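Some notes on the structure that comes next.
One protein chain omitted, others in place.
First chain written, first letter: the chains are A, B and C, and each begins at residue 1.
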Amino acid sequence: MTAIDSKPEETPGMVDGQGHGHSDTPFQAHHFDTPQQQYESVKLGMWLFLGTEILFFGALFALYTILRANDPELFSYASQYLNTMLGGVNTAVLILSSLSMAAAVHFAQRGKRTLMLACLWLTLAGAAGFLVIKYFEYEHKIHVNLNWGPSFYYPVDQAEATAVGADGEVLTLAAENASAASAETALLATENAESLPTVAEARLAAAPASDAVSVAPAALGPGGLSAIKPEEKIAADRAAVGQVEYSDKPHLEDKALPVNTHRFFAIYYAMTGLHGIHVVVGMVMIGWLILRGMKGHFDHRYYAPVDLGGLYWHIVDLVWIFLFPLFYLIH
Amino acid sequence: MSSSTHDHHAGGGNQPIVGHLVSMSTLVWTTLALLFLTVLTVAVRYVDVGEFNIVIAIGIAVLKATLVALFFMHLWWDRPFNQIVFVACIAFVVLLIALTVIDTKQNAPLYYDGNPALVQEVLDAKAPKAPIAKQTGISSPG
Amino acid sequence: MTTIDTTPPGELAGAAPGAVTPPVDNYLTWSKGVASWAFTLDHKRIGVMYLLGVLTSFLVGGIFALIIRTELIAPGQTIIEPETYNIFFTLHGAVMVFLVIIPSIPGSLGNFVLPIMLGAKDVAFPRLNLFSFHLWIIGAIFTVLALLFGGFDTGWTFYTPYSTKTELGGVVPVIFGVFILGFSSIFTGLNFVVTVHKMRPKGMTWFRMPLFLWALYATALIQILATPVLAITLMLVGLERVFQIGIFDPAMGGDPVLFQHFFWFYSHPAVYIMILPAMGIISELITVHSHRHIFGYTFIAYSSVAIAIFSFLVWGHHMFTSGQSALMNTIFSAITFSVAIPSAIKVFNWLATLYKGSIALNTAMLYALGFIFLFTIGGLTGIYLGTLNVDIHLHDTYFVVAHFHYVMMGSALIAFIGGLHHWWPKMFGRMFDETLGRIAFVLVFVGFNVTFFTQFMLGSHGMPRRYYDYQPEFTIYHMISTVGSYIMAAGFFLTAFYLLHSLFFGRKAPANPWGGRSLEWQCTSPPPHDNFKTTPSVGDCYDFRAVHWSEEEQGYVVIRDDDPDTVSSAH
Partner (left out) sequence: MISSLCGMFEGVVLLLAEAGSEPTPSNFWMPEGASKQAPFIDLSFYIINWINYFFFGLVTLVLVWFSFRYRQRSKHVEFSEGPVHNTTLEVTWTVIPTLILIGIFFMGFIGYLDLRTPPKDAFKINVTAQQWAWEFEYPNGAKSTSELVIPAGRPVQLVMRSKDVLHSLYIPDFRVKQDVVPGRYTYLWFESDVVTDPDDESDFFWLFCTEYCGDSHWNMNVHVRVFPDEDFEEWTKEQARWLDVIPEQDLYFMAGPKLYKRCVTCHSLDGIDGSGPSWGPRNGLPAIWDRVVKGEGEVSGGSKFIAGKNKLSDYIGDGKLYETPEAYIRESIYNPGALLVAGYGNQMPTFQGQLNDRAIDAVIGMMKNIDQFNADGSFKDQAMIEEAEARIAEAKAAAIESTPAEAPAGAVSE
């Protein structure tokens, strides 16, 4: 690769005398005139990138708001399956790791390499701690099928079909209550089997004459939003695909399971999952900073990577600051 | 609220030649405030103030986010344009949220799980406003 | 004091400014080997690679278009099956939008001239620049992969729940590809914003920047603010498809209209990602080829930013019939018209720039004039679509198809081709054949109007879009349209021919063949590796008094009689 290298840490294209050769500022890329300009550029670049991150998560927040605005009960119902304790601890962990990150920047700025490294290690530990806790949360939920999508309704072993509620209270997920659903299925079946004109006439008889049948009842609509419960749809799905036995009962049928509960978990996993990915990326980045720090790349004149890494890590914290009350603290 | 980073240009051995140095005490105080607010928001959850629970929760979260942005992320001392970037992005998120939420709320009665009778009411309620129906009566034969 | 801005590059530093031979050391010859291109950090080489990629994609998308048109030449099956047709128009749309028109101007021309116009050595983040090109390549590969996985037939809009249900396996790969292309676009925009902010040379205030830079800057703002939403939306579609998470698919409780909100939150601003840089190019072309100071600089500059901001407020005008609430429809319709105002300002200011100019009808200028004509039609037809009750009739008919081809192809792409001709000598150091250029322009221009003007009539008479077959009463329009597309294709192939020809046999280009005033015309053609040895001094970039013809150079030179920093702006 012969092109001019703008990597900050390397002396840029001096070979042919075209570079500026900032011999006193070896980190400065050749196309910048001053360290100040370079620093401000990368900082602005980072802020713009954070801006895209904000919109990236922002779209999910919009989704969240819509779902919740339309289904408030669903959210307060489903939120009880999340563990406030673990969520709270994780919030604290992130805040503390943010502190250590900010401190790392502070020490980098003052050229205190050892302290900076120590702080970076602490931050890394915080990130790891966060992920470990998150892992336990996920692990448990997946165990009891508090899942996204259809698998939310898959059967689980009865012995394990308990979820620890917010306050340590144990919610037993009864499995008997399939009667309501099956009654409805039966009803549907008869309705389908009959010729429709008959059904229409029956409805006519029941409805006031003026705008009878003006809006068909929802029963024949698609699942999810309709009177058909998602689990029926899932059962039907599986009947169609044919991999699972027909006898499955929805394990979460605790009488009041609102329709579409799986959507809460969909958005929960989408948002916390995306956040989790950002934490992982943050860890890689901090690890890289540690490596470079150990090689002595940073001093009080050049610490931009630490600064930018810090910004990134803080935005990860910032997103969690919103996720925590939105998911764990629904009254 | 921002002071230009130029102030710190001529830093000595202990000062960055670029950027702003935030003192450790500021950082620690920020952290303490954040931890306090976290405890607070958890506590408030157990107090029932109806609709206000969510308002309080979001309010505290916004406060915390502001603290992080201003002090941890140095935005307090940063270039105005960086501040604008941050605020503008949030404004656009709010825009997206506001308009989509309004729309779904408006349409909620038309969802299947809404009450079909209600749907009809909604549709009917709109009818008298129809300019043609109202003023000519052509739409109501016999 | 007389300053000669023509900065002699590297080797020729001491040579007389009159030397016609381009410097031995230019960015093209600076180093050799595939790797020296594939991993270059030079914005010019990256720009050229983008150009190659975009034009190849354009060829591919164009071939799909020709197949579509041929199928539609007569009712009934002509050459392909309905399923194939659906895959083809989807690919045509997706390729043209995501691989061609969005990256075209910023990626190729923008990358090439933006730093030079700023007198900078490179963009702020050369590595990121290269990375975003690599992302473009990866995205393109995924789009091709989608074909191997069975193609996809969702339309370029990926409307749910069809896109989460269709049996074709290409949906997930292409979603992934577009996701990646989105990041490519974001990083380009980010780079440009930082470059414009932080790397302007001394003397170049915001209001001395060439308008092309204003346009790219405004575009970059949209790229940064809107694209992430597309990325997340497509990610959700992918999740919906694989895990049925129930966000968009009504069968699982989701709301399909929500998808449209999210999609258009990006994709409406995206149409201004396409048109804004094009408008920037036109501002350059019009001034340079009529040797005349731009009229109403400030208005044009601000209108770019105004368009960028307004563009975020109107997305719902694509959803007037979608089941969006009447309230939102009204709001979105009202705001839609506000975008027309800055566009109008631009059109009128360009016209005023022609006034008392000295207009050289070079190929590039022809494209610029063609742009004004076509954009006026395209933009004005947007007004019908923004009008609530009229759009109810016209939505999803060929009227919309004609509208967006007028603005995307007739305007954005034509401006791109115009800009390509304008900067071609600068990029490759060769002049192309002007006569052939003008002939090709006429072919493209005439062919284009024949193809797409008829589609307005098709649409207003009720022909729905995305139809494989149609009722006999539409036949005549379709036939004319297809013939037009062949004429247009002939024009493009001719263009490809003479441009390629010029690379090998073209006359050597002077530094400043057209009489441009902005900084890129003050380095040699092709520019040296580092653009400028010393940061050039800057004046009013539309002050053509400083431009003089030089017999020796067989081109123009910029000679300033005044001190660069005290030159009073002409307005």
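Basically, a residue touches a chain if its C-beta (ideal position, glycine included) is under 8 Å from a C-beta of that chain, and two chains touch if they have at least 3 such contacts.
It should be emphasised that the depicted structure is a prediction, and the values quoted were computed from it without experimental measurement.
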Which of C:I359, C:V442 or C:M479 contacts the chain that the document leaves out: C:I359
Hidden-chain contact residue, picked from the options C:F131, C:Y384 or C:Y486: C:Y384
Among C:H134, C:R438, C:H501 or C:R545, the residue in touch with the chain that has been omitted: C:R545
Positions on subunit B contacted by the hidden chain, ascending: 107, 110-112, 116, 119, 123-124, 126-133, 135-136, 138-142
Contact footprint on subunit C, counting only the chain that is left out: 82-83, 86, 153-155, 159, 161-162, 165-167, 250-251, 253-257, 290-299, 321-323, 326, 329-330, 333-334, 337-338, 340-341, 344-345, 347-349, 351-361, 369, 372-373, 376-377, 380-381, 383-384, 386-393, 395-397, 457, 460-462, 464-471, 515, 542, 544-545, 547-549, 556, 570-571
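As a convention for this text, only the chains that are shown with their structure count from here on.
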Centroid distance [mean C-alpha coordinates] between subunit C and subunit A, Å: 35
Chain centre separation in whole Å, for subunit B relative to subunit A (CA means): 18
Residues of subunit C touching at least two other chains: 197, 225, 229, 255, 258, 262, 265
Residues of subunit A whose C-beta touches two or more other chains: 40, 44, 48, 51-52, 55, 58-59, 62, 66, 222, 225, 259
In the complex, subunit C residues that touch subunit A: 10, 30-31, 33, 35-36, 39-42, 45, 120-122, 124-128, 186, 190-191, 193-194, 197-199, 224-229, 231-233, 236, 239, 243-247, 249-255, 258, 262, 265, 529-530, 535
Subunit A-facing residues of subunit B, complex: 5-6, 9, 11, 13-19, 21-24, 27-28, 30-31, 34-35, 38, 41-42, 45, 48, 53-54, 57-58, 60-61, 64-65, 68-69, 71-73, 78-79, 81-82, 85-86, 88-90, 92-93, 96-97, 100-101, 104-105, 108, 111-113, 116-117, 119-120
Residue numbers on subunit A that touch subunit C, as the complex places them: 1-7, 18, 29-33, 37, 40-42, 44-45, 48-49, 51-53, 55-60, 62-63, 66, 148-151, 222-225, 230, 233, 259-260, 262-263, 266-267, 269-270
